[in-house]
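Removed from the display is one protein chain of the complex; every other protein chain stays in position.
Chain naming follows the written order as A, B and C, and within any one chain the residues start at number 1.
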Amino acid sequence: MLKYVVRRVLYMVIAFLAVSLVTYFLMKAAPGSFLAFNQFLGGITAASINLGVTQQLMQELVKEYHLNSPWYVQWWSYVWNFLSLHMGASFEYPNTPTLSLIRQTFPISVGLALMSITVATVLSIIAGVVAAVRENTWVDRGTMLVAILGTAIPAYVIAVFLMLVFGVWLHWLPVLGFKGIQYYVLPVLSLALPMIGSMGRYMRNSLMETLHSEYIVTVYAKGGSLKNVVFGHGLRNSLLPLITVVGPQLASLMMGTVFIENMFGIPGMAHLFTTAASMRDYPLIMDSTLLYALVIMGMNLIVDLVYGFLDPRIRKTGYAG
Amino acid sequence: MDHPVLHVRDLHVQFVTDTGTVNAVNGVNLQVKRGSTVGIVGESGSGKSTTMMAVMRLLSTGARIGGQVDFLGENLLSLSKKQMRKIRGHRISMIFQNPSTYLNPTKTIGKQMIEPLLYHHLASPAEARRRAVQLLGDIGISNPEKRFDNYPFEFSGGMLQRMMIGMALLSRPHLLIADEPTTALDVTVQAEILWLLKKLQQETGMAMVLVTHDLAVAAQVCDEIYVMYGGEMVEHLPSEMLLKSQAHPYLQGLIQSIPKLSGEKGRLPYIPGQPLGASANRPTGCIFADRCAYRFERCAERPPLLQLGERHEVACWKAGAEVSV
Amino acid sequence: MTDGAPRANPVPLAELKRMTKRFRSSGQEVVACRDINLQITKGESLGIVGESGSGKSTLIRILQLLIPPTEGQVYFEGTDLTRLSARRLRTFRKKIQFVAQDPYGSLFPNLTIGQNIAEPLEIHGVGDRRSRRELAAELMETVGLSLYNFHSFPHELSGGQQQRVAIARALALYPQMIVLDEAVSSLDVSIQAQILNLLQGLKEERELTYVFVSHNLAVIRLMCEQTAVMYLGRIVEQGETERLFTAPSHPYTRALISAIPAFTEDGVTPLGKSVQFVTGVSGSKQGGQGCAYHPRCPFATSRCREETPELRTLESAHQVACHYAETMADSVLQ
Partner (left out) sequence: MALKMEELEDRQTRTYQILSQRRSTFALRWFRFRKNRLAVVGLVLVVLLVVAAVFAPIVAPYSYTKPNFLETFKGPSARHWFGTDSLGRDVFSRVIWALRSACIVGFGAEAVELTVGLMIGALAGYLGGLVDNILMRIVDIVYAFPSFLFSIILVMLLGHNIWAILIAVSATSWVGMARVVRGQVMRLKQSGFIESARSMGAGNWRIIRRYLLPNSMGPVLVAVTFGIPANMMTEAGLSVVGLGIEPPTPDLGQMIIDGQQAMFSYPYLMWTPALLFAITLISFTFVGDGMRDAFDMKGKR
């Protein structure tokens, strides 16, 4: 088990470095990249005026990001600054360190994501169990149709309809801004619905497969009731595979927050990133990409470890088959 | 006291599927006497397992069951679901073909083993555990106290089947149904399990039904044998008569087509054609007629089970005629 | 044919010499076959029996060089197959064909029955499209399949018919030897008899030599002149089938014969008599000192625990790996 964790962490380190390298080179290759930035130091480009960067600040930036040094020094300085939490000034917000920008925005995104995933998990388990137990009745079909719709429609389209119904037509909930708990409802719902779709369906199919498996026949042969079957055997065994889809779900949840924060005007991390991207604020892009990569990998590792702990075959023999 | 423990009368099982109705079992009659071992033998698709699953009412909701299943004077088919639950795992236990797929892989052996006692409120968890550990030891599992907390994947196939047998007997049932209990096991383990089953059956005095495709296994273990073909019972005979006095042409052909461990060996005689699948259209006459060498006009009419002797019945006009004349 | 006359050609059809196969799985080494010497003479089909994990599947796969041996040589008609290049090995593949346990799984699900049977011809570029189809149709008749099924797909056939297709496919290249891995064990008794009858006929007609893996001893007795018994990667007894079954000289062979339910001329073998299986000490234990079978052997002595018995020849090419083989053979099997 320990060996497995060490190996996984090692892969994580390699993947992290690879992500940083690729991102670094992409940004270097971009038009208006570091090189162009260097040229700017000699002259003046239109972009720099827009950015409002003064000559003096520029020199600080050059120093901080080693813009005159070879590529690997530049790359490493990025990674090192990120890891040691010395994330420096961004191009767009020269007076605010990236770290404090992230500090302001990251908790908002995380909160949004956590709320959504909690709502989604709870609702999808309930929907999955109800549908599986009432297999092939209208309850099952109805639940699953809603689930398919949820999977098929992206968060930003769901958001549109939620905004129209609850904001524009019914005037129940605010659709823009971020000032209180009621502002969370629509964004969380927009993010959770697609997840409920895929997770609920997965839960239903997984529980149904369990309910049709041979060891359930044994439970009935022992005199077990449906309650014994579902809560004593089925639920536990079908929650196990559900854990494995939480990882990929998180990745798509992250993608969802990008839209949702933009559409609802929520000052979160994803919103910050898209602004940075359209402004070509490289330090900020780099740092937030690395942070997201770290979060995804970390979550995947946790999911795998939890799975390994819950499955006795892996827990006892130590390898994932 | 010659009441049979289990008396199946004219049992029918139909499965309604998208592609049509499948007649899996057609009018099966069967008696299991107290303390006896009855074998149900047949090829795949003959309906032997379906018959016993119907007795336990463990078939999926798509199955239609007709007839009568008397167990200790009670018709199981007329019981409510809840009443039936009280019989399963308490009065009648069942073990299955492949112990490794018929056990929950994520629950410990012990927890699964004591479930029959807990479901039927026959013992407290602590008492159930004590009894289970003792039984595990009795059926030849060493270090049962420790083994109790193992998971199924930590057991070998033979040990799992022992544990399944132990689980089935924990509630001291009147009847044990063993559905191909050794088919998935290794050849040498098979003997162990059969021997254990026979021993426990004799010790407890319970009745046992052994469903198997292997005539030799049935002959070794059972007192009486029922032979099924195409969802029907074609012959019923004491097992010592199996090799010499079988009457139905199907059973005769089957016995001849089994290679023997001694005696002459030449080209193997065999029954031509395919066994009648459950989904195939059933002939109105004798179901074996189209593969039968002794077929004559009367076979267009379905033969009933004809009494040939004591505990010997056959569903064949020819075999029946020879005796009754 | 010529009884008693000395054989003119002493080169065996197939031969394994000091063959050992080790696998590495999750850091542990498993010896699947250990130091195996085996000769298969043309026309003398060989049966291989043993529990699962005894190495019989590995042995027959090495015999066809589907997997390479770790040590030792594999000869076919005097040529060492282990030294051949992949291209030259292909020509030898024509002479050895394989029929697997699961007929459905071994047929190409995306090809029709006709295409399946013609596939080996196509792989080796034998004939043209037309002649291959003709031969496939002919083979279908040979194995007793209706031509109606020429354009069917494997999943539309019953298990018995599928096994007939697999046999027809194995016959397509006129092989010398066919390796059958539990080829009839998944079939119903009446179908099994049909296939065995077919195999008996083909053996006579085409002068085939079978290597027949089965746990059904009566089937082996019917099909094979020679039998080898395997236990934990070794051959523990080998010899003429009839002799081996009537006077088994290794305690494991005796245990096997008494453990497997079978019919004899006048009844059924008694249940588990004279078998003393020790639960818990199953086949997993390997290596170490002494005879591999001694933990399960009721006749084991201190010598068995210390000294590994070599496979040695008793009379008339009967080989046994047991220190007390002579006494075993003398005591009549109950």
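Here is the rule we use: a contact is a pair of C-beta atoms (placed from the backbone, for glycine too) under 8 Å apart; a residue touches a chain by one contact, two chains touch by 3 or more.
Since we're looking at a predicted model, the values are computed, not measured.
Touched by the hidden chain, which of the shown chains?
A, C
With respect to the chain omitted from the figure, which of C:Gln64, C:Thr253 or C:Gln319 is a touching residue?
Hidden-chain contact among the options goes to C:Gln64.
Given the full complex, what residues of chain C touch the hidden partner chain?
So the residues of chain C touching the missing chain come out as 64, 66, 89-90, 93-94, 96-98, 100-102, 104-110, 119-120, 123-124, 130-131, 133-135, 137-138, 141, 147-148, 150-153, 156, 166, 169.
Tell me which stretches of chain A touch the chain missing from the display.
11-12, 14-16, 18-19, 22-23, 26-27, 29-31, 145, 148-149, 151-154, 156-157, 160-161, 163-164, 167-168, 175, 205, 209, 212, 251, 254-255, 258-259, 262-263, 273-274, 277-278, 280, 285, 288-289, 292-293, 296-297, 300
Criterion: only the chains that are shown with their structure count from here on.
Quick one: label the inter-chain contact graph as line, ring, star, complete or other.
The chain contacts form an open line.
Roughly how far is chain A from chain B, going centre to centre by Cα mean, in whole Å?
Centre-to-centre distance between chain A and chain B: 54 Å.
Take the average of all CA coordinates in chain B, do the same for chain C, and state the distance between these two points in whole angstrom.
From the centre of chain B to the centre of chain C is 32 Å.
In the complex formed with chain B, which residues of chain C make contact?
51-52, 158, 160, 188-194, 196-197, 200-201, 215-219, 221-222, 245-246, 255-272, 275, 277, 279-280, 282
Could you please specify the touching residues of chain B with respect to chain C in the complex?
Those in contact with chain C are residues 43-44, 140-142, 156, 158-159, 162, 186-192, 194-195, 198, 213-217, 219-221, 242-244, 253-255, 257-263, 265, 267-272, 274-275, 277.
Help me check something: in the complex, which residues belonging to chain A touch chain B?
213-215, 217-225, 228, 232-233, 236-237, 240, 310-313, 316-317
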